[in-house]
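Then we have chain A:
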Amino acid sequence: MKATSAHGVIFRWLIWREILLSWRRRADLFSTLAFFIVIVSLFPLSVDPDARLLRSIAGGVLWVSALLSTMLGFHRMFSQDFADGSLDQLILLPQPLFLTVIGKVAAQFLLLGVPLVLISPLLGLQYGLTSTATLQLASTLLLGVPVLILLNAIGAALTLGIHGGGLVAALIVLPLCIPALVFGAGGNISLVGAVFALTLAFAPPATAAALRISLE
Partner candidate 1 sequence: MNHTVYVWGAYAVAFAAMGIEVWILMKRKQSVRKPKSGNQP
Partner candidate 2 sequence: MKRKLRNWYTYASPVTLYPLVNRLIPWFAIPSAILFAAGLYVGFVVAPTDFQQGEVYRVLFIHVPAAWMGMLLYVLMSVYASLGWAYNIRVSSMMASALSMTGAMFTLISLVTGSLWGRPAWGTWWVWDARMTSTLILLFLYIGFIVLQMSIDDPRRADRAGALVAAVGLINVPIIYMSVQWWNTLHQGATIRIVQQSTIAPPMLTALLLMVAACWLYSVAVVLARLSCIMTEREHFQVAE
């Protein structure tokens, strides 16, 4: 009983710490969000802005842009903690490392993922989506962006301290993101949910293992 509440305290503290630290570097968050908005707005410029075409590519464009934005923002997920030595301490916490990872991912989702999901309906307007289609897309993003963050955590953990690690991490993570991308852009919320459940189960332990590998 006491052990569980201790875990809960540590978990909540972890999320709070992560939010606080990331908020201190909020330029990063804003620029990633801005990147998302800019890319989505670029696509219609590169194709014929025919209403029907835009409606049909909207899901794909928003999803690919979300994918690229999260990739841009998260390969440095652990590097700050690695640089100042706090990563070693986080591993030594009395809670399982995969829970620590989940805490970090949850914090990042609250900070970056939620704004991204909230902005997407506005961007859906640019593509002339109906309100039902917009709601569907936003729902897939709500369930899908956590998947992207969870997978990016694996890449970030594996490429800790490597020069040009961001590109290597992207190469590793992109194939893994394909199911979420396919189901999300295709508008199938339940399949994205299934992928989310699966990823939540295997990605944090994988990230924990990756952190241990990188820190040896």
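By definition in this document, a contact is a pair of C-beta atoms (placed from the backbone, for glycine too) under 8 Å apart; a residue touches a chain by one contact, two chains touch by 3 or more; residues count from 1.
A quick word on the picks: all candidates are chains of the complex that A comes from, given by their letters.
This one's a predicted model, so the numbers in the text were calculated from it and none came from an experiment.
Q: Which one of these touches chain A in the complex: 1 or 2?
A: Only one candidate touches chain A in this complex, namely 2.
Q: If you look only at chain A, which of its residues touch candidate 2 in the complex?
A: Per the touch definition, chain A meets candidate 2 at residues 154, 158-159, 162-165, 168, 171-172, 174-176, 178-179, 182-183, 186, 188, 191, 195, 198, 202, 206, 209-210, 213-214, 216.
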